[in-house]
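One chain of protein is taken out of this complex; the other chains stay put.
By letter and in written order, the chains are A and B; residue numbering begins at 1 in each of them.
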Amino acid sequence: MRSLIFRTSSVFLLPALLVFSVVVLFRGHNEPGGGFVGGLLAASAFSLYALAYSVEEARRLLPLSLTTILGIGLALALLSGAPAMFLGEPWFTGVWPQGLPAFGEVKFGTVMLFDIGVYLVVLAITLIMILSLAEDAE
Amino acid sequence: MLIATLLIFGAALVGPVVHRLLGRFAAPVLALAPLAGFIYFLREAKLIFEGGSVFENWNWAPELGVMLGFRLDGLGLLFALLVTGVGVLVVVYAGAYLKGHVHLGRFYSYLLGFMGSMLGLVLTDNVIALFVFWELTSITSYLLIGFDHQRKAARDSALQALLVTGIGGLALLAGLVLLGILGMQASLDDPWSVSGLVEGLAAGAIDRDSGLVHGAVVLILLGALTKSAIFPFHFWLPGAMEAPTPVSAYLHSSTMVKAGIFLMARFQQGFSGMALWDTTLVVLGGITMVGTVFLASRQTYYKKLLAYSTTSSLGAMAMLLGLGANAAVGAMGYLFAHAMFKGALFLVAGNVDHGAHEKDTEKVGGLAGKMPLTFAAALLAAASMAGVVPMLGFAAKKLMKYGLHGSEWETILVVGVTAFSVMTALVACMVGVLPFIGKLKGSADEAHEVSPGLLFGPLVLAVLGVVAGVMPGWFAAPLIASAASSVAGAEKSVSIGLGSLMKADLSMALTVGAIVAGVVLFVVRVLWRRATSPVEWLDVVGPARMYKRSVSGTLWLAWWQTRILQNGYLRHYVWTILGTTIALVGYGLYRSGIERIPLPLGEAFYFEIALVMFIVAGAIGASTIRTRLAVVSVLGIVGFAIAAVYVIFGAFDVAMTQFAIETLIVIILVLVVYHLPRFRSFSTPISRWMDIAIALGFGAMMTVLALLAADVTLSGPISDYFAENAAPVAYGRNVVNVILVDFRATDTFGEIVVLALAALGVMTLLRLRAENPSGGTERDGGKGEGA
Partner (left out) sequence: MNLLLSITVGVLFGASIYMILRRSVVKLIIGLVLLGHGANLLIFLSSGLVRGRPPLVPMGGSRLEGEYSDPLPAALILTAIVISFGIVSFAAVLVKRAYQEVGTDDLDEMKNTDR
């Protein structure tokens, strides 16, 4: 698995896949995509790198530890429901602030935060599983 | 009010982090959360004293009528002030008491978590929320009692407390739901609010004579009596003394055990006058009051003395509540005074443990010189406990006695209360006086006074006892009065100024006489203990023994039936389940007529047929191929073909997910299968043919079910709702994604929690290897202590 071709291509593929996963995440609301697929794509990117080089190196690329990412994702998803409660709506009702200056017609609401949370969680769990298994197999 | 509660829960969440950052200063900082709550409640006090109450309502699921309602009235105010006020003191105390303990951060979390739950319990107006907070206090109490989890005694006591209060909690839920349903049938305004139900019961809208209401009373009483350690459920409280002292001071004297009393007080208006309610409370409360204080008089261990006398005080409060509206003032007054002096005394016990390293009151003496401030606090608190003038305890005892007037059992109760006072005075001497007077004894030589953090709590509580006793009209009297008013449903006024209480009559004579008798008993305490030692054989039939027997009996029953039903062969389980299912479904099909199975021969494009053939060939291949790697690859083919089917029929998101997941599953399977042995042939031919038969039968059954299901079109209004509302209301054009993250976000959240648990399970399984080739290097770091 450590062939030169594989290693070189994975160095280029990793950032491309990551960007693509983020694009998929953000377009999910209007076109096919979403948090789940985005997270899986990002996880695949890191897994590719881990298979080409080593799990250690892949882990080093991550800014935070995987369980921290998992926790942040869960917290983000849960707390995205809070603004609704303070506006008198049931928990998890989507809140869409309108009319942000300089952003024009951009629609960004708590639902997006939830999707980002899902993205982070899926990324974290997949990597936890794959990297732990790969480490074990080494 | 919601904010005050959430603030404390928030402090609980950040407790460990604050502890790691601030070390010694963590306790005062964390104590700010309950302090903020305390100040808020103080500000509301003026309004409450004038007879008002504060309501707060937050929407939770308004279409179902589920609201998160909070209500602050006199009773709630009294408890809220106790929870937050004593809470501040206990947090500071805990910081000093457990200084240097490796799990202190966790302790703060548990303690503040308990505080938030208790606060929510006394403030909520919603019946279901009440139950949730009730159970939360049980759970946090379990964690706190078993904090020193290395010791078996601590684990056992924690479990015992949890089981007893947990069973009570279940009964409580049943009783509350029963009441709620009765309330709905009686068309009450808000049948799921506590205030609504109590009013309905009091006004007669819900028929109190019916069997169902009696059942609800029994269930609710079960919950309250188990929580407040009333006979016969009293045995868990002395065991709970395995907890660290701050926990004992907070939970098991000032707050959690009073939750049962709180519940009874809340429902007092609704149930008072029912023979079942009144009699049970008076009888069981009275037995507890006299019986456990008698047991207390025989103890010498500091915390056991305090534990048994707490149980008897709770019995007294329960008994007073059973006497009806007249005794409400007595119950509330005694509750207030008890919280303060018992809390102070528990903290003093902790100080004696820390400063003189002694837990037995008989084994140490003469600490007055070495620990003067602790002695002062102990003396004041003990005086309040015995009912000595001018402490608040004296006024409280008087209020108790007033409450007994006019009841038909007045004489017996007065005798009981007097006996209670005598032995309480004995206990007070043992905890407040004995370790401190006389010559230096035992480890008193090396004793030293304790740090300010440990002195803050007991002194504040003890001094408050004096101040409230001497000048009650300023705060103590109106607080007790408003609490009693909420309980009784009628205006109550309380005048407990020293002038009005010190009358020379029979009651006064009894009070003074009781104290004197108690002191006398104290002097001859060794003889007393020896004289009453025959009582120990009661332990054989006591409730504690019953508990042990039922727990081990339940475990034995579980072991026996598991041995029979679960013999360990996976195949046998699957055969049984599938065989039964196929037989039943087959019979059902046969009865409804096989000719009713539709055989739709619609059109099919050639590529669709090819995909189906891939899937079928792949499935059969996976079952028969003998090389591991080939099987995994074939699985990949099957998955991709299925994804292609999803694409053809318009489920794009699903298809993308399926492609990605299939890739990852292949990777994971390869990583796992790599280290497992090659396929071998295990089974005998006979069992193989049996397996094929069952597999074919099951496959055929599922095909028929699929045909039947595809035939039925159940496109209900739900899908139409989503189709119409995704774009305008949820601002999204991809309806599937909108359903997942907006309309059905709660389901998705549950799903990611499940995923997180699976991942953590994988991580833990792989980390716990006995032989670790990487030599135990730190892998993920993890958040918090111990991932």
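As a convention for this text, contacts are C-beta pairs under 8 Å (C-beta built on N, C-alpha and C of every residue); 3 or more make two chains touch, one makes a residue touch a chain.
Everything quoted here is computed from the prediction, not taken from an experiment.
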- [ ] Sort through B:8, B:194, B:454 or B:642 and give me the one touching the missing partner chain.
- [x] B:642
Task: For subunit A, the residues touching the chain missing from this view - done: 30-32, 36, 122, 125, 129, 132-133, 136
Open item on the list: I need the residue numbers on subunit B that touch the omitted chain, in ascending order.
Closed with: 567-571, 574-575, 578, 599-604, 608-609, 612, 615-616, 619-620, 622-623, 628, 631-632, 635, 638-639, 642, 645-646, 648-654, 657-658, 661, 664-665, 668-669, 672-673, 675-677, 679-680, 682-683, 691-692, 694-696, 698-707, 709-710, 712-713, 715, 718-719, 722-728, 733-736, 739-740, 744, 747-748, 751, 754-755, 758-759, 761-762, 765-766, 769
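Methods note: only the chains that are shown with their structure count from here on.
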- [ ] Starting from the mean Cα coordinates of subunit A and subunit B, work out the distance between those two points in Å.
- [x] 36
Task: Touching residues on subunit A, where the partner in the complex is subunit B - done: 24, 28-37, 40-41, 43-44, 47, 51, 65-68, 70-71, 73-74, 77-78, 81, 85, 88-92, 94, 96, 107, 109, 111, 114-115, 117-118, 121-122, 124-126, 128-130, 132-138
Task: Residues of subunit B that touch subunit A when the two form their complex - done: 58-62, 652-653, 656-657, 660-661, 663-664, 667-668, 671-672, 674-675, 730-734, 736-738, 740-742, 745-746, 748-749, 752-753, 755-756, 758-760, 762-763, 766-767, 769, 773-774, 779-783, 787
